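Here the complex is missing one protein chain, while the rest keep their positions.
Order of writing sets the chain letters: A, B and C. Residues in each chain are counted from 1.
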Amino acid sequence: MAGVRSLHDAVADLVHDGDTVALEGFTHLIPFAAAHEIIRQGITDLTLARMTPDVIYDQLIGAGLVRKLIFSWGGNPGVGSLHRFRDAVENGWPRPLELDEHSHAGMANRYVAGASGLPFATLRGYRGSDLATRTDTVSTVTCPFTGEELAAVRALTPDVAIVHAQRADRAGNVQMWGLTGVQKEAVLASKRALVTVEEVVDALEPRPGAVVLPHWVLDAVSVVPGGAHPSYATGYSERDNAFYRAWDAIARDREAFTAWLDTEVKAAGATGTAEVSR
Amino acid sequence: MAGVRSLHDAVADLVHDGDTVALEGFTHLIPFAAAHEIIRQGITDLTLARMTPDVIYDQLIGAGLVRKLIFSWGGNPGVGSLHRFRDAVENGWPRPLELDEHSHAGMANRYVAGASGLPFATLRGYRGSDLATRTDTVSTVTCPFTGEELAAVRALTPDVAIVHAQRADRAGNVQMWGLTGVQKEAVLASKRALVTVEEVVDALEPRPGAVVLPHWVLDAVSVVPGGAHPSYATGYSERDNAFYRAWDAIARDREAFTAWLDTEVKAAGATGTAEVSR
Amino acid sequence: MSEPAEDERTAAAAEPAAHGVTSDELMEVNAARALAGSRTCFVGIGLPSTAANLARATHEPDLVLIYESGTIGSRPTRLPLSIGDGELAETADAVVTVPEMFNYWLQGGRIDVGFLGAAQVDRFANVNTTVVSRGAGRPEARLPGAGGAPEIAANCRKVLLVLRHSRRGFVPALDFVTTMGHGSGPGDRAKYGMRGEGPAAVITDLGILRPDPATAELVLTETHPGVTVEQVRDATGWDLRVAPSVTTTAPPTEHELAALRALKAAGRKGRETS
Partner (left out) sequence: MSEPAEDERTAAAAEPAAHGVTSDELMEVNAARALAGSRTCFVGIGLPSTAANLARATHEPDLVLIYESGTIGSRPTRLPLSIGDGELAETADAVVTVPEMFNYWLQGGRIDVGFLGAAQVDRFANVNTTVVSRGAGRPEARLPGAGGAPEIAANCRKVLLVLRHSRRGFVPALDFVTTMGHGSGPGDRAKYGMRGEGPAAVITDLGILRPDPATAELVLTETHPGVTVEQVRDATGWDLRVAPSVTTTAPPTEHELAALRALKAAGRKGRETS
């Protein structure tokens, strides 16, 4: 049962050292503010799951909080590499990063299996690829009707899912629209779920393309206007492409990154001005 | 590629003797007019697939066009039995009816597998039930990660799917909203697809809860206002519950049914007044 | 999974019980009460839907009604005739596709109670809604089939059954097991890897049966006002076990009765005008 809570308290309650955490959002609605709160609270030894790690995971990885990454595409879309991710994988800085690497189809189906209460999902995937040689969460299954061999992926059932959405009502029901990616599956696959929203409204008027997550599958809702920045929330903000491009230079250099993290995340949070939550 | 065509021509082109046909719609948007066109054209030896056979299949079965039924719940919702279905199963009138019987979860997943290009789907289903003893489309599969045994259902890939929707645009893209059931899956699982719509509009304005089927996955769109009656089309009509109740008496008696079929379907179609199509 | 001929039977069973209350009303009120403390209910059409809507109208206003047509959090103002009535979707918090309903919501193990009707029940609360034998040389009588019931019973945290009491319905051996309740006794659900605890009560127009925690066999624990234990045993096709102290269900309150009758009147009116 979701209650509307401060981001600080929601993160402190729901995210623990050593957890597997999925902060999802396919380019759109990426929950950056919640990730920054994790950084401020120093919650560590995390296994992070996400189809497209993006800048949000570059930041968590660079902050040294991540032990393992479960993913399928790790770049800064349209810009280049995730330098903190690469530095961790290639040089073990600030700590080594274990990888469980999939294709998008495989990751999406891992969440589907988790959301469906199944231990695995079947797909036509990974054929002829070396991917399966580097993970123990891809296997095969044989169709009992046709004898065809297909790929099987293990269900992904994170401890916590965190997503950002446009709105919640006072009961804690959440509404999101636009590209909704794999967020419903991530929430339903996880043991606990936190949603940050742009605003709380009296009633969730139906909208084209909207997905509603009932309050009773969520554990907390926090009001964080702009909580997806530099990603965006359709109807509230636009993607800050300039930030994504600027990130390349920040993340390329360990010192520049560390300074950015100190001033823009750690200090900002300490004063409580970076994200308004209630 | 969908063209907007007369219902007569679309049915004649797409539905053939011996086909497996799924006329889907979960209470809402049931494509009655298309079924009546199949009856008028006398297309026979059909295998019909549908989660909830409903009055529409009672009519097709009673008309003697059906060899086999693939289904999961065959009643007149809230009213009682489907008497033509029962008469065919129990007494072989007007011809014997072979059954492939599932649970809703199994049927839904059979369509999902078909739409996904997979030969089977996995579910936690049929456990402890005698259902699996009467069908060869339920089997088991073992999770390669946990060793758990789960139910497997064979993909359902009909020759033709027929559904009713609210609107199409002039390119043949189709929009439906309200309860959309398993219609997208049925269309995508089938080799061919026909959609009857209430009207053609210039542009499909986005609507809450709307599903869009692009023209390039459809073979024909026919304009048939009221084509779901006595089922309904949200935004256009209400369910004719009185008809559903009246059907009980009509269908209970072979002669009453035959007379109804002659006057209300076969004769009506001959004059072309029952359904306006273009 | 539904009661096929709700309307007809309601008419037939409408003879008054104690205090001007019909035996069907006693069943419906007690079925609604059985939802006390539940948050979410996967609702079969017919009697389960009546009970769940009555619970919402009385003691569980926040009960989330989930219908297999894809509606989550429906708030109908009248009893739906079918599981896909428009009002179920229009008043819902969310409408999802049928595959999503069965896979993410039901099979995902998120739903507290599965509320089902039945044509035949056995002593372990297994259910038949498929075919009934009519004896040698005669074809089986065809029932509607499984619908959502096998997976509802497997995947909800618990199951409630509601049906009228008769020897035709409460049989020593099912002609066909559509939906497993407690199988052949304790441990069977675990053996089949089923999630929930299974049938917790069978509410009838005569009383309430509950599984014995030790044996999983249904035991008569409550009778409705004015109903004797012998009546219930007579209407049961096996040698029904009876709890050491059978209690009497509380008579419907005025509020319950008024709410139930208002729901039904609205349902009839809605059906006639729509």
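Assume a contact is a pair of C-beta atoms (placed from the backbone, for glycine too) under 8 Å apart; a residue touches a chain by one contact, two chains touch by 3 or more.
Bear in mind that the values here come from a model prediction, so they are computed numbers and not experimental data.
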item	value
Where the missing chain makes contact, among the chains that are shown	A, B
Residue among B:15, B:65, B:118 or B:165 that touches the chain left out of view	B:118
Residue, one of A:31, A:62, A:119 or A:178, that touches the chain absent here	A:178
Candidate in contact with the missing chain, chosen from A:20, A:103 or A:137	A:103
Omitted-chain contact residue, chosen from B:103, B:173 or B:222	B:173
Among A:79, A:171, A:200 or A:268, the residue in touch with the chain that has been omitted	A:79
Missing-chain contacts mapped onto subunit B	1, 112, 115-118, 173, 184-185, 188, 211-214, 216-217
Interface with the undisplayed chain - residues on subunit A	26-28, 51-52, 71-82, 85-86, 89-91, 101-105, 108-109, 111-112, 123-131, 148-149, 178-182, 184-185, 209, 232, 234, 238-242, 244-245
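Operating definition for what follows: only the chains that are shown with their structure count from here on.
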item	value
Multi-chain contact sites of subunit C, meaning residues that touch two or more partners	103, 107, 155, 195
Overlap residues in subunit A, where contacts from two or more other chains coincide	117-118
